[in-house]
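A protein chain is absent from this complex, but the other protein chains hold their places.
Our next item is chain A:
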Amino acid sequence: MATETQGGDAAHGEGGGLVFHPMDQFIVKPLFGDGGVGLFTVTNATLWMALAVLCVIGLMVLGTSGRGIVPGRVQSVAELAYGFVYKMVEDVSGRDGVKYFPYIMTLFMFIVFANFLGLIPMAFTTTSHFAVTVVLALAVFLFVTILGFVKHGAKFLELFWVASAPLALRPILAIIEVISYFVRPVSHSIRLAGNLMAGHAVIKVFAGFAAIAAVSPISVLAITAMYGLEILVAFIQAYVFTILTCVYLKDALHPHH
C-alpha cells in the first residue's frame, strides 16, 4: 500500500526507495474533486462512516428481518451483539442503567464496525482520528455528568467525597478524584484512537520494509501477525470503550461509593 503511493514522486531523494509514509493512510481527502475539506464535504471519512452505518443496518435490521424463533447465522450474530451489550450494561451499570442501553449500543456498534472496516486494506479508519473519538468520549462525559446532576443534584458531588476514608485524607482524595474525573474523557478518547492509529501505522511500516527483497518474507509475516493482533484490538477497544461508558454511567446513577 505504502509502496504504491511512493512510486511516483518518492523516487527522487532516496536512492534505495525505502520510504515510509505510515501516516498517509489517515489523511482526510474529498471523495469527489480536489478541493479543500469543508464542513459538509463528502470525504473518505464520510464514506467509511456511512459504510459503518450500513453495516449496522445490515446486521441489526436486515439480519433480523426473518424474526426467526430459531435464528439464522446473521440473526444469531445480531442477537449475540444485543445480548453482549445488554448484559454488560445490566451487570456494570445496574438495573436502572438498562434505560440508557440504546445509547450505549449505538456507541458500541459504531466503534466495532468502524474498527473492523478500518482493517480492510486501503480503508480509512474513522476511529483512529482524535476528532472522532473525542466527540464520542465527550458525549459520554457530558451525558453522564448532566445525568448525575439531574438525578442527584448537589449530592452527585459525593462521588468525589470518599466517605469511607479517614477524615484527614478526604480533601486530598477529593482533589485526586476530581482530577481523575476530568481526565476520563481524555483517556477514554486517546485510548481508542491511539490503539488503532499505532497498529495501523506499524502495519504500514512493515509494509514499507517489504520493498527490500531480503527482508520481505519477514515483513509479510510481521504484517500477518500484526493484522491478527489488530483484529483483536479492534474488538477489545470497542469493548473497553463500551464498558468504561457503563462504569461512568454507574457512577452517575449511584455516586455513593
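As a working rule, contacts are C-beta pairs under 8 Å (C-beta built on N, C-alpha and C of every residue); 3 or more make two chains touch, one makes a residue touch a chain; residues count from 1.
As a working rule, contacts and distances are computed from a predicted model.
Asker: One chain of this complex is missing from the view, so tell me which of "YCII-related domain-containing protein", "RNA polymerase subunit sigma", "ATP synthase subunit b" or "ABC-2 type transport system ATP-binding protein" is its UniProt name.
Answerer: The chain we cannot see is recorded in UniProt as "ATP synthase subunit b".
Asker: Based on the whole complex, identify which of A:I120, A:V135, A:L221 or A:V247 touches the chain you can't see.
Answerer: Once the missing chain is taken into account, the touching residue is A:V135.
Asker: Hey, which chain A residues sit against the chain that's not shown?
Answerer: 5-6, 9-10, 21, 23-24, 26-29, 34-41, 43, 45-46, 49-50, 52-53, 56-57, 60-61, 64, 67-69, 71, 75, 78-79, 82-83, 101-103, 105-107, 109-110, 126, 128-132, 135-136, 139, 193, 197
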